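With one protein chain removed, the remaining protein chains of the complex are shown where they sit.
Showing subunit A:
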Amino acid sequence: MVTGPGIPLLLQRLEREPPGPGGGLCSLEAAAALGLDHQTLVGAVKSLQALGEVIEAEARAATRWELSAEGAEVLRDGSPEVRLFRSLPADGLPQSDAMVSRRGPQGWGGVHSQGGYGSQGYKYEWKVEEARKNLLRTHTTSASARALYHLACQDKFTPVKYFSIDRVFRNESLDATHLAEFHQVEGVVADRGLTLGHLMGTLRQFFTKLGITKLRFKPAYNPYTEPSMEVFSYHEGLKKWVEVGNSGVFRPEMLLPMGLPENVSVIAWGLSLERPTMIKYGINNIRELVGHRVNLQMVYDSPLCRLDV
């Protein structure tokens, strides 16, 4: 004898249905109608099935579409494309700004064209299409910017010191000291309350490690840093001051749309790898250092690179 919760109710309910493939019940509806938990009803069905020719049951899969949180947002505010469209001013925005940040309320589009975060803005038309164009990076600062964005996406800000040594590309005329690809060294410190003095102090220590101690700093201009400094060192051999690096404090128009806290400063510096190497080893043609035309004998014969001697 088969017993189980719901079985009598189910059988009674089934009796009322016409026989054959047209009739029958849907377990979900029946469960709701009978005030039973669906799983309990399924259990009852299975028990009855086990008896043999009492009932016939067919398993069906049903899918239901449900709006996710993002979907609900789209329903309420429109798709990201529509929101971007609506947020642009009548005559559009320059591309490099329209990268809408989910964090900053204005994103780069607003900041570059109209200002924001205390800035007048650059007052030009920012276009997404322009910002999206792919290029081989001309400096590793683009990678640093990505790294800072990931930092900004953290729940809580933590100070960081990053470095990178990697390849960059320039589509310029080639000569003895210029190639289409070379390497850059970059350092970034992000923390609260950093000053220009901190940047200079950090650079002093950094260059000391490379064996360069006589340093002077010159005001410079980079679109993404303010203040900016070029770093010069005195070359005993050439008897003159040569530029050894570029540095600066990242502009708020770059950092704030990422969502970094307002009192966080980011100091950064960079230099090329090939130029100081050529100066140090007295190499005149960059192709002797990078690429397939390097003389392997030079590689075999080179001594250890000991910078702090």
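Quick note on the criterion: contacts are C-beta pairs under 8 Å (C-beta built on N, C-alpha and C of every residue); 3 or more make two chains touch, one makes a residue touch a chain; residues count from 1.
Rule of thumb we're sticking to: contacts and distances are computed from a predicted model.
**Student:** Write down which listed name, "Annexin", "KIF-binding protein", "Phenylalanine--tRNA ligase beta subunit" or "Pyruvate dehydrogenase E1 component subunit alpha", is the UniProt protein name of the chain that is not shown.
**Tutor:** This omitted chain is identified in its UniProt record as "Phenylalanine--tRNA ligase beta subunit".
**Student:** Using the definition of touch stated at the top, determine which of A:P18, A:G52 or A:G118 touches the missing chain.
**Tutor:** Of the candidates A:P18, A:G52 or A:G118, A:G118 is in touch with the missing chain.
**Student:** If you put the missing chain back, which residues of subunit A would it touch?
**Tutor:** 115, 117-125, 134, 136, 159-161, 167, 169, 171, 174, 180-181, 189, 191, 193-198, 200-202, 204-205, 216-221, 223, 226-229, 249, 251-253, 265, 267, 290-297, 299-300
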